[in-house]
Every structure is written in structure tokens, then in C-alpha cells.
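As you look at this complex, bear in mind that one protein chain is not there, while each of the others sits in place.
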């Protein structure tokens, strides 16, 4: 058709090489490499459980990346074996409802910002990525997963809980609806090879450095693509599920709060936590 | 994330082994095996044509399965060569409009209950499954088809009629939209191998017993999945098409009734029935 490349490109900001952005903190490390690609590393030991504090740190880091017009962002983990274990059970056990509301609302914001980000995104999945960990990875545009005995999937059902509609939308945006239904209802955790085959991950990497390299190679495909055209186009593909949640945020929060107040749910959480404590004390 | 398995599981009802449920009748046989899996067998000779009576029997059998909280349901046929030949032409030929309305309304209900069922479903397709037969099979969550010269597909177009929107939705939920459009517009009947390749069936079985075994293996994947979480998750994937028909039921019925009152349609039915009679008298 025609080329607006030069005009649009002039509005892009070149970022200085490998410097920590201001939001770099204890829970999320955010750096920018020499090519202007931001690397966001989750580092809440031991398994990057997504509690309110970590979600807030991810949330402000996503703002930071957007503000600095990074050429793209790679999401990864500081843990050697876990990308993220998903939502932190302790945010749901005997909850203070006001905090629980903030917790869920922040999770919604993180998802809307990551799934619908103007900047290009890729996940370097260097370990297990169940439930919320899988959600974060699927919300990126591309995924490299480190080879090993790791698994990835929305296994909420296997744990007796129900993935919110926007989790389901995110999976249906990634793999065929038939595969998504089967994976969601069985709470399936995919091995790395299975994830590759179904399209849940795009490439398999030998280690974390290789996964990050592969993500960079993906993001460099946008080097000659004017960022405004790219981000508006991404928006046209992804705006549907984001708008659906925006319209439905309050109802989605209320559903979560009611779920937490179900005595059976709290009873199960209690049993599960006792079990974890016993394991830990051995 | 966390485990609500025990609490939620306690609400499940264990069914007695292999006993006939109360709705077991001449047109549908309904039994429950030792694992609590219901087996619904269509048995309206010779080809399980879906007339009002058979649809009513399926409808009440689906209620029965839901009421008894079966662990899952397998749909199959008593015929050695036909799963179901689809809608019964005699319900449409020179119709009593009140009965025709009940006929179509019952078909809608059967589909909404089967496609959107809370219990897990699988089809053991032991013979031909054209048109409405294919619809029933696709409305289940999983399909095993017996190897042989059988075919399956929504071949309405080849017969000069138009599949309702919810038939189309059901196929698009099963195979890619590109394949669905091609199959629907050409009225394609897939061989067993073609159906397997496109994802219209999930596995090929050697005979009916093997097909049922394979369905059981599928359903047993839900053994450790709390049923409430599973059914709500299934609902999140499938509620769209069901809600669309619920909103549109009356218009959908009127469209069918107008179709029946088209003189050309009745003329074609007449010609077709004469042809069948001649064949039968040879």
C-alpha cells in the first residue's frame, strides 16, 4: 500500500542501554538492554506466587515500560525452576474483603495492561507456569519455554476452582477452542513438548539465556515496523476480551468475593494449608 | 493455585452400579455402569431418525442424567450401522404446525441440554452420523468413532436445506471455522479418517465396545476434577452459543415453520418420500 515508516518512526524514543528503570524493586527487576528491550524479572521467592504486593509491582513496572516506550518487553523469572506458581493462596484464606477486592482488581489491571499492551511482549518461561503463571505467559504475544520437566497450563479446575472468563478468553486467543475446552475442563498441565505441539508455547529453549535470546529474536521482527501501526493492529485483534472485562469488572470482583466467602472454599483452603505446613515441617 | 477438591467432591453423589434409570423406555435405553457413568443408547429402529417421540425421550433422559449427578454420559446407538440418521423427514411432510412447533422446540431443548450439560459427555459413534446425528455427536465434549465405511457431517446443504445457526456454532466449536465453512457449504460427509484428521472425531475405535471404552477413558480424566469446577468451566467455554439460541428461540421456530410451509419444500419432500417408497417396495 504505502509507506509511513519514516514519519511514524521519528516519534519513537531510543532508550539508553541496560539501565535499571525507576520501578526496579525487590519483587520485580526491570532493566533495558542495549537494543531498547525491557526485561521484567519476577523475583518473589520461592515461586513467584502472585500476592497483592507482587501484582502491584508488576502493575507499576508495566506502566514504566509503557512510559519509556521500550521497543518490547520480555517477562521472565529469577527462580531457577518456577516461572510463577500463580495466585497466592494466602490472599484468599480468611481474607480481609477490602484487601481481597484490591487483590482481584489489581490482577484485572495487570492482565488488561499486559494482554492489551501497546508495546510488544514475549515470555521467557524458565520453569513451571501453572494457573496465574500460565495466564501471564499467554498474555504475552510470544513464548519460549525452557526444556525440562516443567509444565504449563490453566489447571484451576484440577484444584477445584474456576478460571475467570478472561482467563478462558486468553487461552482461546492462544490455542484452538477445542483444545482450550479440553485443557480447561481437565485442568491440564502441558509438558514443554505438548505445549509446543498445541501452540501454547512457540519455541523450546535450552536454558533461560537461550529463552531470552529467542524472545529477543521475536521482538526484533518489529524493528522495522512503525510502533504506532503495530500497537493499533495488536489492539484490533485483542480489544474484544479487554473490553469485555472492562464492562464487567465490578461483577467479576463480586463473583470472586462471593467465592471467597463460601465456607466450603475456606474449609478447603484450610485443609490445603495444613497439608502444606506438614510437608514443610518434614 | 489451591485445592478445593475434598470439599467440593463431598457433594458428589455416587450412583449404584449398572441399574436402569427410570426413563429407560422403548426409544432410549439409559443405564449407569459401575463407575457411575451413564450410557444413553438411542434405539428407534431402523436408523434412529429423530422424530418428536425420540427427541422427547432424549430430552427426559438428559434430565434424568443431570438429576442423578452421573459422573459423565456416553451417547451411542443400538443400531449396528447408524448412530442417527438425523431429523425424521415425516415430522416435516404435510405437517400439523402445532406438532411441528413442538418438534423444533424439543430439538432446541435437547441441543441446549446436551451442548451445555453440567455433566461431562462423550459420543461412541458406532455408525453413520449425518445431519442431526452429527449435531448430537458434536454437542458432546469428545467423540470416538468406529472404523468402517461410515460417514459423519452436517450435510444439510447437499440435501437442499440450511443448517440452523446453532448447528453452525456447534461445528465451529469443534473444528476450525475455515474447515467448518467448507464442510457446511459443500454438505460434506467425512469418512472416519477424514473426521479424525480435521478433529471432528477424537479417536477411531475398532467396534462399539471399544468406542465406549475409549469414551470411558476420556470421562475418567475428570475423576479427580471436582464436578462443580469442571461444569462451570465448561459453561464458560460453551455459554455463548446457548445464550444466542435462548434469546432467539421463537424466531428460530418461526423460521422453521415458514420453511415447512414453502410449497417447494413440500413438493421436494413428496418426491423424496415417493422415491423412498419405491426403493422400499423393491
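For clarity, chains are labelled A and B in written order, and residue numbers in each chain start from 1.
One rule holds in what follows: contacts are C-beta pairs under 8 Å (C-beta built on N, C-alpha and C of every residue); 3 or more make two chains touch, one makes a residue touch a chain.
Predicted model only: the values in this text are computed from it and were never measured.
J.: Of B:78, B:242 or B:265, which residue touches the hidden chain?
T.: B:265
J.: Which one, B:95, B:116, B:187 or B:226, makes contact with the chain that was left out?
T.: Spelled out, the listed residue whose C-beta touches the missing chain is B:187.
J.: Where the complex has a chain not shown, which of A:88, A:141 or A:181 is the residue touching it?
T.: Once the missing chain is taken into account, the touching residue is A:141.
J.: If I consider the whole complex, including the chain that's not displayed, which of B:132, B:226 or B:241 touches that chain?
T.: Of all options in B:132, B:226 or B:241, contact with the hidden chain holds for B:132.
J.: Against the chain that's been left off, what residues of chain B make contact? List them.
T.: Within chain B, the residues that touch the unshown chain are 86-87, 89, 92, 130-132, 155-163, 165, 168, 172, 176-178, 180-182, 184-187, 264-265, 267-269, 271-272.
J.: For chain A, which residues lie in contact with the unshown chain of the complex?
T.: With respect to the unshown chain, the touching residues of chain A are 1-9, 120, 141-142, 173-176, 199, 221-222, 224-226, 228-230, 232-234, 236-238.
Keep this in mind: only the chains that are shown with their structure count from here on.
J.: Superimpose the Cα atoms of chain A on the matching ones in chain B and note the rotation angle, 0 to 180, in steps of 5 degrees.
T.: 120
J.: Using Cα averages as centroids, what's the distance between chain A and chain B in whole Å?
T.: About 38 Å, centre to centre.
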